[in-house]
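Shown here: the complex without one of its protein chains, the others still in place.
Note that the chains are named A, B and C in the order they appear, and that numbering of residues resets to 1 at the start of each chain.
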Amino acid sequence: MASLSTHIVTLGAENLSWWERFWFRESGSTFADSTDAVYNYIFWVSAIFFIPIVGMVIGFGIKYRRSKVGEVAEVSPSHNTALELSWSVTPAILMAIMFFWGFKAYLSKLVAPVDAEPIYVTAYQWGWNFDYADGYSTNEFEEIAANPESPIIPVQVGKPYKMIMTSRDVIHSFYVPAFRIKRDIFPNRYTVLWFETTDRITHYFDEDDKSVVAIDPDRPGYYLFCAEYCGDQHSQMAGRIATLSPEDYNKWLEARKDTSGINLIELGELVARKNGCFQCHSVDGSAKQGPTWENLYGSEVPGWSPSAAVAEGATPGVAERGYIVESILYPNEYARPGFAIGQMSSFLGQIEGRELDAVVFYIKSLSGDFAAQAEQEAAAELEQQLSETEGDG
Amino acid sequence: MGHHDRPYYASKETLWKTIWSWIYTVDHKKIGVMYLCAVLLMFFLGGVFAMALRAELWEPITNVTKQVQAEVQATDDAGRLVYENGAEVLVPVLNDDETPVLDADGEPKVEPKKNDAGQKVNAEGEPLGDPVMTPEVDADGNPVYEEVIEREGELFKGWTSESGTVNSNNVYNRLFSLHGTIMVFLFIIPAIPAALGNIFLPIMLGAKDVAFPKLNLGSWYIYIIGGLFAVYSLIAGGVETGWTFYTPYSTSTNWGSVTSMVLAAFILGFSSIFTGMNFIVTVHKLRVPGMGWFDMPLFIWALYATSIIQVLATPVVGITLLMLVFERTLGIGIFDPALGGDPVLYQHFFWFYSHPAVYIMILPGFGIVSELIAVHSHKRLFGYRAIAFSSIGIAAVSFLIWGHHMFTSESPSANVVFSALTFLVGLPTAIKVFNWTSSLYKASISWTTPMLYAAFFIFCFTIGGLTGPPLATLATDIHLHDTYFVVAHFHYVMMGGTVLAFLGGLHHWWPKFTGKMYNENWARLASILVFIGFNITFFTQFFLGTQGMPRRYATYVPEFELLHKISTFGSWVLAIAFLMHAVVFAFSLAGGRRAPRNPWGGLTLEWYADSPPVEHNFSHEPLLTHGPYDYDLVVPPGWDPADYPLPDPEAVARAHGH
Amino acid sequence: MAHDHDHQTENEGLMPNLEHDEHAHDDHGHHVHVTPFMPMLLVFVGLLCLTALTLWTAKAEYFYVSNSVNLTVALIIASFKGLLVAAFFMHLIYDKAINTVVVVASMFAVVLFITITMIDIGTQDMVDKTEKGEIAVGGSVQIQVDESGNRQVTRGVYSPFWSDNPGLSIVEQAKNDPENVKKYNKSHAHDDHSGDDHSGGDH
Partner (left out) sequence: MTTAPISSGAELAAKREPHEDYVHQHHWRNAADEAEAAKFGMWLFLATEVLLFSGFFCAYAWGRMTHYGTWREASHAYLDWKIGAVNTVVLLLSSFTIVMAIRELQLARKWRAFVYLGITNLCAIFFLVAKIALEYLPKLQDKKLPGANFWYYNPHGTHDHLFMSVYWISTATHGVHVLIGVLVISWAMYWTARGRYGPKNFMFVENTGLYWHIVDVIWIFLFPMLYLV
């Protein structure tokens, strides 16, 4: 019964009695407690109404049970204006309180503080992309709810964050149960949501591994779910929000910021993972929704001809740089035999510059015939880059 | 004719003539019975899907991306495995010395057979995969875009993946979508009005038939056509959009048969509209002479309020679904952000109907419970007018509050308006519950199956109603929206409310329209099991929801496993209880005791008709001499006045303030 | 009964006496209100005049105030026309009040549906306002076809509510936005018609 104990752990979290956490999981954000307070008010009001109603049904049911066939009921009033008014007005007043209290708590969820740090969220089928204000992205991953590519979103503890969210394909919804927040994410539109975590630090930055690690493996951060049904792998669109101390957070930022020193092939793998490419593409030849990347580079792509956007230097019918770039930026221009158009959404404006090169190099390195060449070129690029940096310095 | 002495369903001289008499009937009772059969069939189908999806949720799938191989269908000549779709042939991997390579379990390792070019091939050596999809080009050689690639028409497409393997996500998504679509459009909306309402509304009004009998038959055929569309899309791959068909997912998904299912819902809407029109005109024009508005039974009031919603709200969902079909076939783009459209607009369109539709589902249930409590406790209902007006009030308010389904997607300003308005609907609902409860005071309660169901209804519906405020309150709904809390809430209302009321009403009127009694003890046992199973299944889901389990999830994080297991266990109890009900009814039909005219001692007009009624309901037009709930003034028809001592008339007059 | 009316076959050009002449009686004595001729003709003429008024207010240049004002005027005239048709042609003023109740209820539902939906659509950006110049990448596609039939796919949509110049058309805003000029020019490199041609023209 591991699940039972896990459940009880969740119920009894955060210095509160089990009863106070009976309904909700631990509160991870500053406005979780005000939400819970409204809920508890509604709960007790409901209980005060529910118990007499059920009690009356049971009590009358026993007391006025018909003992003999045909027996008629005693005479009682058929209406009572005072009674009827009182049970109309009382709930009305109680519900007015519910509305105003809930509205007040909602307002605090609505308007982000001015100093909130923006994180740009792009949701897609079926994953998340988190771009921090300085232009670099999270690329921490762990397996949650059957998805090995679930992202970890490191945030600084006790600092307000504003999520500016959009979607690449269908409607998704950003939902962190511990924060009591949720907002739908639409294609073609931005929606905004903000939160500030409580002072609990869940992760630390591991200097050696250059990654964030959970302090307590049993309670690693706060779940992020997609709450709006978005298709096949909806339930695998999970993630975790990890809170770090300011020092660790800055160290993590530093480590993430600098991709210039990374070999193109490694960077390509990072970019691919960050953008959720492995949801649909394998690198070991196995079949997924999209073509495998193993031995893709240099293979024949019957019927493909370069579109105007990538016409320069692209060879028709062979999966070289032009083909890969077009597939990333304009995926619906052409579909390989056996794969349907419309499965992939465009990464135009999402992957560009060195990152785009990096993905091409990474795919190239997965092809046996070209691997050595790719590694050679990537190493040369890195060397040149380093020498330029030294030259500047 | 013989319609003055023979039951309405009496068989004709030949079997063919009997069948013909049902196909061409304009008798509201026969149409109601045909509706009842169709609706119960759909309830069974939706229930099967519900059981399957609860079973899928028994435990989280640890790695759904690793797909499970489907069962082996056959082996080919050489003893090698061939899969169902004839697609893939597995050949043993051989060492250099031609011996099979063994895997970790000691079994020969196999791999797909490939041709020289490295493509996987089938048994005939032909390369695998779909036909090559060359993009269609126009005259200038530019690719032609198609918004939606329809893959309809292939049987059971999408339940398995391309390579013939079972995909848990796909299966689960189809299960919950089909469960929702069938239960909402094919079961719960027509269940009470079109089946029980059709049989009893004219009789309770003392009329010979509904206002437009041919339209009534037409609406049944429209229902059947819509049902056939739904069954077609079920066979042709099902839907995986949820019953709400939210865009842009529903416009972009190319699996399953979304278009035909949407058309099914569109067609079913007309059936609902015609029933509603018929009932409104019948109530206005065909009440027996002497029956004023406040002499109508409360079931009629509830059906009248329901019909208003059906007439005023259903056309909007009709046009919404039609536009969705256009969206998928023509790509009109109004709901599709890829073309500059607005998916939130779709949500407004959809919920403008679908929120009032919630009251189409529950209001008739209120009506039935009012009848059950009055008849089975031989008691004048407390606050008749309050109950009647609250039905109309709920119908009116239902048009103002659809936005609370969109608290996470619409604008915050609209949120505030809708949140405030949503609380309005709590008032008439609360008034009803208080009135029912007070009616039991000093009653003479007979704990028959219908009365048990009325009590269970009050219990479950009160829970369902009281979990409404957390969903109407902005701060809490932001957390609870689209979680299992919502699932539990609307099942407590829809199932704990409507379905329990429907079952109560079915038992209540079963002797009247079949002419047979059922076994009271077994039915009571089954109803208690329904109650227990229902609460086990759905009360756990409140906890799941507040803990943050989103709905429509094929798998989940391990913390939720225990609660899901309890919930699934409850669904088994529920299934057993429903089967028990079916058996009790079957035994009743086969060899039930002949029903008396008035087994419960009711005072409404249907208890003055024969059991079962004759073709035109009454041999002579009934004469209305008393109100529907005057149990303290009138001896119910067929009851011995010696066993039914009426109270002192002066006490009655005092109590009612005359 | 038909022969009750034999005496007035031809000369009914003037407003008839409703009480006596224009009520047919059936066997059970229930009244059938015979539709009068002259009021209906007047209503028809009135409808034609109102149609002319609509055209005049919509098309005369000196009457142009703004898009929304002119639409409102046109809709008010249309409502008045609809009212005339419903009241006279559709016999609402002669019939039982319940039919009018049905009409009013349906109108109420329509107004409710459209206004509340528009309240939401119109206030979507009041809190979720993002900085100008941010264009959602990917999700939105706009299609334009140039003269040679080539299809241009532009991504990103501007809401007029996010803009400083809500009067401009959406593409004008996109084109004038410095953030977007580079991208737009690139995608319209061979398109000579990306200018400010506002006239539209009849195909």
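In this section, contacts are C-beta pairs under 8 Å (C-beta built on N, C-alpha and C of every residue); 3 or more make two chains touch, one makes a residue touch a chain.
None of these values were measured; they are calculated from a predicted model.
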{"item": "Touch partners, limited to displayed chains, of the chain removed from view", "value": "B, C"}
{"item": "Per the touch definition above, residue among B:Trp22, B:Phe326 or B:Trp522 touching the missing chain", "value": "B:Phe326"}
{"item": "Chain not shown: contacting residue from B:Met277, B:Val486 or B:Val614", "value": "B:Met277"}
{"item": "Hidden partner chain, touching residue among B:Leu286, B:Ile392, B:Leu525 or B:Met580", "value": "B:Leu286"}
{"item": "Full-complex contact with the absent chain, from B:Ala38, B:Leu196 or B:Ala211", "value": "B:Ala211"}
{"item": "Touching residues (missing chain, whole complex) on subunit B", "value": "145, 147, 207-209, 211-213, 215, 273, 276-278, 280-281, 284-286, 311-316, 318-320, 322-323, 326-327, 330-334, 336, 339-342, 345, 348-349, 616"}
{"item": "Hidden partner chain, residues of subunit C it touches", "value": "1-3, 5-6, 9, 24, 26-28, 30, 32, 34-37, 40-41, 43-44, 47-48, 51, 54-55, 58-59, 67-68, 70-71, 74-75, 77-78, 81-82, 85-86, 88-91, 95-96, 98-99, 102-103, 105-107, 109-110, 113-114, 117-118, 121-122, 142-147, 149, 151, 154, 159-160, 167-173, 193-198, 200-203"}
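Convention: only the chains that are shown with their structure count from here on.
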{"item": "Centroid spacing, where centroids are CA-atom means, of subunit A and subunit C in whole angstrom", "value": "43"}
{"item": "Centre distance in Å when subunit A and subunit B are each reduced to the mean of their C-alpha atoms", "value": "33"}
{"item": "For subunit C, residues that touch 2 or more chains besides their own", "value": "124, 127-128, 139-140, 157"}
{"item": "Per-residue multi-chain contacts in subunit B, two or more chains", "value": "145, 337-338, 340, 344, 412"}
{"item": "Subunit C residues touching subunit B - in the complex, by the definition given at the top", "value": "98, 105-106, 109, 112-113, 116-117, 119-128, 139-143, 148-151, 157"}
{"item": "Contacting residues of subunit A [partner subunit B, same complex]", "value": "1-4, 6-7, 10, 23-25, 34-35, 38-39, 42-43, 45-46, 49-50, 53-54, 56-57, 60-61, 64-66, 68-80, 83-84, 87-88, 91-92, 95-96, 98-99, 101-106, 109-110, 144-148, 169-171, 173, 175, 177-178, 180-184, 186-189, 223, 225-236, 238, 287, 302-303, 332-335, 337-342"}
{"item": "Parts of subunit B lying in touch with subunit A, wherever the complex brings them together", "value": "60-65, 128-130, 132-135, 143, 145-146, 149, 162-163, 167, 169-170, 173, 240-242, 246, 248-249, 252-254, 337-338, 340, 343-344, 377-386, 408-409, 412, 415-416, 419-420, 423, 426-427, 430-431, 433-435, 437-438, 440-447, 455, 458-459, 462-463, 466-467, 469-470, 472-479, 481-483, 543, 546-548, 550-563, 601, 631-632, 639-640, 643-648, 651-652, 655-657"}
